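Excluded from the complex is one protein chain; the other protein chains are retained at their positions.
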Amino acid sequence: MLLIQCPYCGPRPELEFAYGGQAHIARPLKPADLNDDEWAAFLYMRVNTKGVHAERWRHARGCNRFFNALRDTTTDHFLAVYKTGEARPALNTAGGHS
Amino acid sequence: MQRFSAFSIIRRGLTGNESWRPQWRRASPKASYDAIIVGGGGHGLGAAYYLAKEHGLTNIAVIEKGWIGGGNTGRNTTIIRSNYLFDESAALYDHSVKLWEDLSQVLNYNVMFSPRGVMMLAHNVHDIQVLKRHVHANRCNGVDNEWLSAEQAKEFCPPLNISPDIRYPVLGAALQRRGGTARHDAVAWGYARAADALGVDIIENCEVTGFQKDAHGAIEAVQTTRGLIRTKKVGVSAAGNTSVVLGLAGVSLPLESFPLQALVSEPIKPAFPCVVMSNTIHAYISQSDKGELVIGAGTDAYTSYTQRGGLHINTHTLDAICELFPMFRRMQMLRNWGGIVDVTPDRSPIIAKTPVPGLYVNCGWGTGGFKATPGSANVFAWTIARDEPHPINAPFTIERFRDGFLIDEAAAAAVAH
Amino acid sequence: MADLTGIPTMNHLTTARIAPQVTRSHWLAPLAPRSRFSLRAAPQVLALAGAAFGVAPSEQACRAVVQGTRAALWLSPDEQLLLGLEADTASIQADLHAALGKAAYSLVDVSHRQTALEISGPNAADILNGASPLDLSLAAFPVGMCTRTLLDKADIILWRTQHDVFHIEVWRSFTDYVTGLLSVIAREYES
Partner (left out) sequence: MTQFRAAKGGRIDRSSAIEFEFDGQTYKAHPGDTLASALLANGVHLVGRSFKYHRPRGLLAAGAEEPNALVGVWRDSARYTPNLRATTVEIYPGLKAESQNRSPSLKFDRAGINGLFSRFIGAGFYYKTFMWPKTAWKSLYEPTIREAAGLGRAPTQADPDRYSNRHAHCDVLVVGAGAAGLSAARAAAAAGARVILCDEQAEMGGSLLSDVHTRINGLTASAWVASVLQELKANPRVTLLARTTAFGYFPHNHLGLNEKLTEHVAAPKPDQPRERLWQVRAAEVVLAMGAIERPLVFPGNDLPGILLADAARTYLQRYGVKVGSVVAVVTAHDSAYQTALDLHAAGVKIAVIADTRAEVSGDLAAQAWAAGIRIQHNSTVIGTRGKLRVTGIDLGQVSGSNVQPLESIACDTIIMSGGWTPSVHLHSQSRGKLVWDESLSAYIPGQTAERTRSVGSCRGIFGIAASLADGTKTGAEAAGTTSSITYEVEETRLANTGFIGALPQPGGKPGDKAFVDWQNDVTTKDLALAMREGFESVEHVKRYTTNGMATDQGKTSNMNALAFLAAGLDKPIPAVGLTTFRMPYTPVTFGSFAGYSRGELFDPVRRTAIHDWAQAQGAVFEDVGAWKRARYFPRGNEDMHAAVDRECVAVRQNCGIFDASTLGKIEVVGPDAATFLERLYVNSWANLKVGQSRYGILCREDGFVYDDGIIARLAEDRFHVTTTTGGAARVYAFMEDYLQTEWSDLSVWLTSISEQYSVIALQGPAARRVLEPLVTGVDVSAQALPHMGVVSGFICGIPMRLFRVSFTGELGFEINVPSDYGRAVWEAIYASGQPHGIVPYGTESMHVLRAEKGYIIVGQETDGTMTPDDVGLSWAIGKTKPDFVGKRSLARSSMHAKDRKQLVGLRTQDPKLVLEEGAQIVDSPGQKAPMRLIGHVTSSYHSAVLGHSIALAVVRGGRARVGQTLYVPMPTGDIPVIVTSTVFYDSEGAKLHG
C-alpha cells in the first residue's frame, strides 16, 4: 500500500485515494472542432510512461480533492505532488525515497 | 527435434539420460530476417511457430529482452475459457480453446491442458441476468456454457459454500465444461521447441532499442542491444511493455499497464476440482497439478512497471476466497508474485496492423491473455504473413476506438478475465 | 392527522442491532442526534460564516474547532462540517443564510445523513487501528484532529476529542457495520 502525500492533508495510505490516470489532459474547449482522430486521442491515447509519470490522484476518502503527482513507474516512488492547475514541476534530482 | 514419448524417456533413461539435447538452440541474431517477433512469451513464440508452420516463413526470429516465458506467460493463473459475451470475443477465444485441445499433440510437448470446467458465480439478480445472457449468446455461437443452480454448482465444486448466510449467497453459476487450465511454462517452452525445429531463431537477452524506417516510413530494421537486425516485418507481443516498444516506433496506443498479483497456497492433495470465478466478490481460484491452490488477485489501482503491488490487494483477495471457501482459511500462502498487464479502454485486445507499414501489434490482453495464447498467436501470424487481419481478429483494430466500435466485455458483462 | 414532530429521532439506530458497550478496554455507544450542515465555499467565504455560526472554522487542515454546543470540522479546503444542537437546526440555517447573503456558497442540511458514535477507553486507539490504517499516536493524530478516512470498508469521519476519546461520524446505513466491526475487534481485549 503506497503512502501518498496529499497536498492538503499530508501523508495518507493509498486506500484513501482514487487513481485518476494521466494528468494534464485538458478537455478541449470546443470538442466539435476536433476531427475523429484528435477526439479519439483525447479520449483514449495515454503515454503509459515507463519512468516518471505525471498522474492524477483524488483524496477520495479524505479531503476529496484532486491533485497531481510525479511518480516513477519503475519504482513507484513519488517524486513530487502538486495541486490541480499547477504546472508540472521540474525535477532537480530524480529518484530518492518516497 | 528429439521426439518426446514414454518410449524416449525410458530409452534415454536407461543410458543415464545423457543423450538428451537442448530443447531449442541458443541462437544469436543474424544480419536479417523475413520477420521478427518482439517478445518471447507464449503469444510471441506461438506467432513465430504459426508463421513457420502455416505460412512458410522460417527465416524469422523471436527476440526477448530477458528469458522466454518470463513475463505474464509465467506469471498468470492459467485459466482458459471462451465463454465471452460478444460474438467477436467468443470467436477469438473459442478459436483458441480449440487449438488448446490438441496443443500437446501438435507441439509434442505436454502443456497439460486440463478442461476441468470454469464456473462463474452469480450472487445477485443482476449477475444472473448478465451470466444468463452469456449462456444464451455462447450457445448460439456454438460455445459451450450452461446454467447451474446453486445446488448443481455445489455438486460440481464441493468446497463451494452455498449457505444463504454468507454475505453474498451463491444464486447460481454459469459453467463452461471445456474451460480449464494449462501448465504455463510448458506453453512457452513447447512453442519455442517446435518453432526452433522449424528453423526459427529464439534469441534471449536481446532488447529492442529502436526501429529503423525507410523513406516511406516502413520498417526496415530493428535496433537491439545485440546489434541492428534488418527485417521488413515486425510483430510486437510485448504485453505490459507494449507502449514502450511501440513508442520507439512513434506509435502510441490506448493502453495502460497495471500491476496484477497472483498467489499460490502450499501444495495439498486434490481438494478443488475446477476453476471458480466470482466477479461480484472479486476472486478466482483453481488447483494446479502440483497441488497448489492458484488464486488470482485484482490489479492495483495505478499504472506501474514494478511487477509488484500492495498488501491490501492480497487481503481483499483472500477475504473473498475465505468467504466462499471457509475451509481454506487455515491454508497458507506459499508464494505471491506480480505481473504487468496492459489494458485497453474496452478491455478487449488489439491484434492489428499499426500506422507504420510492416509493424504489427498484439496487445491489450489485460488480465486475460494466457487463455488466448494459441488463438491469438495463430491469427497474429496470419496478419503478419498476409499483411491483413484474419477474419477472427479483424474487429480487434486500433481504429475501433476512433470509430466507436468498442468490444466492451468489461462494461457489458463486468466479468473479470 | 398524525403529527410526528414530537417523535424521537434515530428510529433507525434504536432499531439497529447495537446497544452501548461498556467494557474494560473501551466504551462504544451512539451519540445523541445533532444538527449537521455541510458548508462548502471558498475559504474566505467560510471565514465569514464563523461569526454567524459562533465558531470560527479552522484554516488549518484536518482540525476541529469547538465552541460551546457547536463545532466546525475541517474536511476540505472548501468544506466544513458544522455540528450543533438538534434544536438549533432551523436557526443555524437561517443565521448562516443571512450572514452569507449574496456570497457564493453551498449550505446543505445533512443532519440525518449520518450518525455519530463515540469510542473511548485505554484501548480505543488500538481497537480503531484494527481497521484504520492511520497513525493514531498523539503526535500524528493529536486531540482536535479530524478527517474523513476509511474504517476497513466504510467511510467515516474520525475526530479525536480527547486523548482516549474518538468521535466517529458515519453515514447512517454504515452504522451497523462500523459498530459491528469495532465490537468484533474489541473482543480480544476482553479475553
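Going by the order they are written in, the chains are A, B and C; count residues from 1 in each one.
Going forward, contacts are C-beta pairs under 8 Å (C-beta built on N, C-alpha and C of every residue); 3 or more make two chains touch, one makes a residue touch a chain.
Owing to the predicted nature of the structure, the values given are computational and were not obtained by experimental measurement.
Chemist: May I ask you to name the displayed chains that the omitted chain touches in the full complex?
Modeler: Hidden chain, whole complex, touched shown chains: A, B, C.
Chemist: Consider the whole complex, including the chain that is not shown, and state which of B:247, B:291 or B:357 touches that chain.
Modeler: B:291
Chemist: List every residue of chain B that touches the chain not included in the displayed model.
Modeler: Within chain B, the residues that touch the unshown chain are 4-6, 8-10, 13-14, 16-18, 20-26, 67, 69-70, 74, 87, 91, 102, 104-105, 108-110, 112-116, 123-126, 129-137, 139-142, 161, 165-168, 183, 185-186, 189-190, 204, 265-272, 281, 287, 289-291, 306, 308-311, 314-315, 317-323, 326-337, 345, 402-406, 408, 410-413.
Chemist: Provide the residue numbers of chain C that touch the chain removed from this figure.
Modeler: 1-5, 7, 9-12, 15, 33, 38, 40-41, 78-79, 104-114, 126, 129-135, 137, 140, 152-154, 171-174, 176-177, 180-181, 184-185, 187-188, 190-191
Chemist: Touching the absent chain: which residues on chain A qualify?
Modeler: 1-3, 13, 18, 20, 26-28, 30-32, 34, 36, 39, 43, 56, 58, 60, 64-66, 75-76, 84-85, 97-98
Heads up, the rule we're going with is that only the chains that are shown with their structure count from here on.
Chemist: Taking each chain's centre as the mean of its CA atoms, how far is chain A from chain B in angstrom?
Modeler: Distance between chain centres: 30 Å.
Chemist: When the centre of a chain is set as the mean of its C-alpha atoms, what distance in Å lies between chain B and chain C?
Modeler: Distance between chain centres, rounded to whole Å: 49 Å.
Chemist: Averaging over Cα atoms per chain, report the distance between chain A and chain C in Å.
Modeler: A distance of 31 Å separates the two centres.
Chemist: Using the touch definition from the top, which residues of chain A touch two or more other chains?
Modeler: As it turns out, chain A has residues touching two or more other chains at 1, 15.
Chemist: Among all residues of chain B, which ones touch two or more of the remaining chains?
Modeler: Touching at least two other chains: none.
Chemist: Tell me, which parts of chain A touch chain B in their complex?
Modeler: Contact set of chain A toward chain B: 1-2, 14-15, 17-19, 21, 36-37, 39-40, 43-48, 50, 53, 55, 71, 73-76.
Chemist: Mind listing the chain B positions that touch chain A in their complex?
Modeler: 241, 243-244, 252-257, 301-306, 310-312, 342, 345, 401-403
Chemist: Where on chain A is chain C touching in the complex?
Modeler: Those residues of chain A that touch chain C are 1, 8-10, 12-13, 15-16, 61-65.
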